[in-house]
Each structure stands twice: as structure tokens, then as C-alpha cells.
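In this view, the complex is presented without one of its protein chains, the others remaining in place.
Think of it as A and B in the order they're written, each chain with its own count starting at 1.
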Amino acid sequence: MEVLHNTLVATALVSTPLLLAAMGGLINRQGGIVNIGLEANMLAGALAAVLVTWQTGNPFLGVLAAALAGTVIALPFSLVITRLGANEIIAGLGLNVLVAGLIGYLLPVALGVYGTFRPAGLQRLPRIDIPFVHDIPWIGPILSGKDPVTYLAWLLVPLIAAFLYRTTPGLRLRAAGSDLEAARAAGISAHRWRDLSTVLAGALAGIGGAQLSIGIVGLFGVGMIAGRGFIALAAFYFGAARPWPTAAAALLFGFFDAAQVRLQGQGIPVQLVQLLPYLVVVVTLTVVAITRARREGGVAVA
Amino acid sequence: MSVHASAERVARPRVVGGHLERTLWTLVPFGAALLAGALVLLLSGRDPLVTYALLVEQAFGGHIAIGNTLAQTTPVLFTGLATALAFRAGVFNVGVEGSLYLGAFAAAWVGFTFVGAPGPLLLLGAFGTAGLAGAAWSFLPGLLRARWRVDEVVTTLMLNFVAINLTSYLVNGPFLAVGTANSMSPLVDPAARLGSLIPPSQVSIGFVLALGMALGFGVVFGFTALGYELRVSGTSPRFAAASGISIFRVIVVAMLISGLIAGIAGAVQVLGVNGRFIDRFSPGYGFTGIAAALLGRNTALGCVLAALFFGALSNGSAMMQLFTDIPLDLVNVLSGTVMIFAVLDVARLRPRRLREAG
Partner (left out) sequence: MTADIAITSRSVPAAAHLRLEGITKRFGSVVANEGVDLKVAAGTIHAVVGENGAGKTTLMRIVYGLERPDAGSVEVNGARVEMRSPQVAIAHGIGMVQQHVQLISGLTALENLVLGREPSRLGAFNAAAARRQAGELADRLHTRIDWYAPVERLSVGHRQRLEIMRLLYRDAGLLIFDEPTTVLTPGEVDDLFAVLRSLAADGRTILFISHKLREVLAIAERVTVMRRGRVVATVESRGTDAGQLARLMIGEAPEPVRATGEGATVARRPPRDEAALALEGCAVDGPGGRRLLDGIDLAVRAGEIVGVAGIEGNGQRELIDIVLGMRRPRPGRVTLGGRDVTHSGVRARRRLGISYIPEDRNVEGADLAGSISTTAICLRYDRPPLSRAGILSLGSVRAFTRGLIERFGIVAAGPDAPMRSLSGGNAQRLVVGREIDASSRCVLAAHPTRGVDVKGIAFIHEQLLRLRGEGTGILLISEELAELFRLADRIVVLYEGQIVGEFARDAVDIDHLSRLMTGVETGGAAA
């Protein structure tokens, strides 16, 4: 029970990078692009947040810088896909390698450190207690006492849902993502909406990286994203690119993440917990495809 | 889904212009990578030309340097071929990394379990099991794609991480070497080790195997009925189907062979380099393999040259890092750039005048 409680307390915090990146990936997916490069956006965001917070002493400026860093990376990435016809999967994998390489190269050159950058006196994102909620026994610590970015991330879920389904830009973005040609025939600049969706994904993933670096661990490490971009990908695939199911998946995978740290030495292999998100996606996609094949009846003969 | 529409371009890069022009376009990703690297070097206050010259010297200066370069070339050549084979057949397999891990573990398991068995038998068993393990790992996404059209891009990508974590569990749990705190398996029987090709460098006779594999790749596509089926299904699936070629079979077979090659790559790393399975031993050989396949235009010779490029880069910068402060990560800048530029629709980069004429 104690372990479970501790895990749940940590879950909201460690879910945040996943949640933000997954919501970004979801918007991008709705905008017609499968973003494999979330990992790169997160990494850049994590670094930008640490650098700006270190220089200004203000972690909120750090978060802003992270969003900007994600955007700066996402825009050319998007243009390469929408205007130059690059395959989004390979370009995404390439982006991850490129950005990791750039940061790994420039970190020692510019800051004289290898792998990890931990400036002295780095401000972290404050933890905020929610009045009343905080005092509820057992539940209180699970929901309260998190950083502002975490609260913001959860606030974003209904906002993104509203944006996508209740606003004109959201409608156009989905139209552009679903059918480029038909959207153009309806008089919409489809490519621009696709680019916008990638940029939003970059910004959100960047903020996710910031929460990880200045919200949770208080340093920057070149390997710190550790596949979270791919788990975010798993989350929005699992959630079929719909906001609430995707958020739920991010929370579940965050729970796995929180649990594995606490399960060390408890007899449950950490690695088997870590592979769950990926396995879940493969199983989900398979079940969906088989159901679809059953429904459509006659399977084409190959 | 949208991902798949572009898979075709990976199987069959867009053809533009005449022979010479086509050759030149093949070099675009290569040039872009060198340019990106040069920019980064300039940014950090270094002379790109001097650095590149140093890199070449470190990679090829002397037989030990060459040996080490070939050692770095070996895994990328295998994974490049594995990727290229799938791409040629029109299957978007980005799961070579996963098969590599499974193969590596299988080889290690045979090597440390059947200690004392006759050397040749042990080697054969280790390679056989590794190939089977790699093939089995890619069989599932292949079957799902062929039978139910489950997008293999996502499944193979995800299964990479499953494989990495699964093997990590195996060497941290049931197969952790006694007396080691680190996550690695016991050492394999010395009889199962691959000999060095150019002592004292790190290159093992695994490199010869990789070259053999490239040769085999070329032979399969150039001289066999199977290669014909894979090739035609990749470029003209409807023509293949109307001719009586089973696309189902092609997808499954391509995934199996691709996984098999990746599995063998894993075995070579274990038996030729590390001597045991080490948790997360691959720095992304499977992904560099994608870059090599794309840069090499999915051909055997292309893969050899591209793998050599990445091998030299990786060894050269590793050596350079030892006595300059130029970080190894320069390699990633170059290979990431290669990947992005290799999948651009080159037709859209051409000047309008050429585009309209061609």
C-alpha cells in the first residue's frame, strides 16, 4: 500500500512530459503527420529550459524558451515533409539523431561539460499545493503539490479537445490532416495547417522536456529523454489520436514509469514494466486491424 | 494511414533526369551531411577542412586504424543490408535494431550455455540461433502486415523498444553473469569467439561475413528467382500480383530474411567484439543501418560504401575525441542529416527549368 501510494504520488509528476509530448503528437497526427521526432523536440526543450533558467533565474522563462526551442526545430522539420515530400518516419528518426548529435557536440564545446549539465543554484519549477485538496488524506498528495507545468498540462487536455473540435482553426487543421486534396478543394491552405500542427507539437514536446529537466530532475543530460518521445507516440496511437484516451494512456504509461523506480528490489523486473507501453501499442493496433478486417468481411487475396 | 503512402518512395527512390544527373542526386545527402558537419565545426570555431582531413587520417591512417574502421563498419553493413532488403521488397521495416538485440542475445546464450562443445559446432549453433531469433522477431510484424494490413512502420518501431527492454531483463535477471554488478551475460566459450582479422585492431572475421552477406545480397537480387520476386513486388506490386507472385509471401519472406540478417549482425557483435551480451550494447546500429540503406540506394555496393562511410566516421571521430576536444557526436550530426536528405523528393529540389524539361 505504501509503495502504491508513493507511486501514485509520483505518477502525476512523471506523466507530464509524456502527456505534453503525446498531446503535441496527437495534434500533429490530426494534422496529418506522424511525428517520430518528438524525442528531439523534448531534448531541445529540456536543454533550453535549463540554459535560460540558469541565465535568468526564472524557471518560467525557461519553460517559454523550451517551447520556442521545440518550435524552432519543428518548423524546418515540417517544411521538409510538407514542401519537399520527405518521408515523415525517416525524417523523424533522422531528426532525433541530428538533434541529439548537435546537442551532444555543442554541449562540451560551448559549456565545457560532457553528457550532463548541472549549473549551480539552478532554479526549479516551484511546487504548488492546491488549497483544500492538499489536505485530503491519501488523495491530497497524489493530486496536489505538483509544479505549474503539470497543472497546465492537464488543463490543456480539455483546451486541446475544444480547440480541435470546437473552433474553426481546429476544424481546418483536422480537415487538412485527413485529406489534403479535398481540403484544398474546399479552399483551405492545407499545407500551412499541417505545418502549424507540427509547430504546436514541437512547442508542447519542448515544454514537456522542460518539465523533465527543471521540474523533476534539476539538470540536463543528453540521454535524459530516454525514449519518452516514443512512449508519447505509443500514447497517442493507443488513444487513437483522441485527447482524453491519449491523456489516459500518458497517465498509465507515467504510472508504469513511476512504478518501475519503486519496484526495484521488489522482485518485479523493471525492464518488463518498461516495455509495456510499446507492447500495448502493438497489441492495440493488431486488435483494431483484425476487427476492421472482420467488419469489412472479404479479405483480399494476396 | 498516411505513413504508408510514402513507403513506396523508400522502396523506389524517385528517378529524375539522365544517368549522370541521377548519380549526382545520389550524392546530395552525402554532400548535405558534410555541409552540416562543416557548419557545426565552424560554429565551434574549427576549420572544417582541417578537421575532415584529420578525421580521414584517423580513420584510415595505418592498418590498425583501418581495422578499427572496418570493425565499426561491420554492424552498420549488416543492418544496412537488412533494412535495404525489406525496403527493396516494399516493406517498411524500421525494426532491425530489435532483431539485432534478439540475435545478439541468442548467440550469447548459445555461447555461454554450451560451453565445451566443439568450436565449429558452437559457432554454427550460435549463428543459427541468432539468425532464427532475429527472423522470429520480425516475423510477427511481417505476418500482421501481410494478413491484416497492420502498419509495419509502427509495429516494427515499437518492437525495437520491446526487444531492448526484454534482453535487458534477461541479462539483469535470469542470465546475469555471476560476480558482475553490471548488466551483462556471462562470457561465451572462447571457442565461439570470432578471430581477429587485423590484430591488434578490433575488426574480427565478422567483417568478412558482412562482406559475404553483401555479396549474397547482390546475388539474391541479381541472380535468383526470389530476388526477382522481392524486387518486382517492391517496385510494381500490382504487376507482381497479376503475374502470380504472392504479395503475402513476399512480405513475410522479406521480413524473415531482414530479421535473419539483423540477428546475425547481433551474433557478430557478441562473438566478434564484446564476447558477451551487454545490456543496451548498440548505439543505434539499426537506425544507422536505415541511413546506410538510404544513402546506398538499397543496393549491395551502395550499402558497403555507405557503411564504410559511417564506420570511418564513427572510428575517426572516436579517435579524434581522444586527443582533440571534438566530441564524437559529430557522427550523429552527419548521419541524422543523411537520413533527412535521403528521403527528400529530389524532384522538388530541381530547378523549375529542369523539372519541366524532364
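The definition used in the following text is that a contact is a pair of C-beta atoms (placed from the backbone, for glycine too) under 8 Å apart; a residue touches a chain by one contact, two chains touch by 3 or more.
For clarity, every value in this text was computed on a predicted model and none was experimentally measured.
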Touch with the omitted chain, as defined above, among B:246, B:274 or B:321: B:246
Residue, one of B:172, B:235, B:274 or B:321, that touches the chain absent here: B:235
Residue among A:130, A:143 or A:171 touching the omitted chain: A:171
Touching residues on subunit A - with respect to the absent chain: 166-172, 174-175, 178-179, 182-183, 185-188, 296-298, 300-301
Interface with the unshown chain - residue positions in subunit B: 12, 15, 223-226, 228, 231-232, 235-236, 238-246
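Note that in this section only the chains that are shown with their structure count from here on.
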Intercentroid distance (Cα basis), subunit B paired with subunit A, Å: 28
Residue ranges of subunit A touching subunit B (in the complex, touch as defined): 32-34, 36, 80, 83-91, 93-110, 114, 227, 230, 233-234, 237, 269-272, 274-275, 278-279, 281-282, 285-286, 289-290, 292-293, 299, 302
Contact footprint of subunit A on subunit B as seen in their complex: 1-3, 6-7, 9-10, 36, 40, 43-44, 92, 94, 141, 144, 146-151, 153-155, 157-159, 161-162, 164-166, 168-169, 172-173, 241, 246-249, 284, 287, 290-291, 294, 325, 327-340, 342-345, 348-349
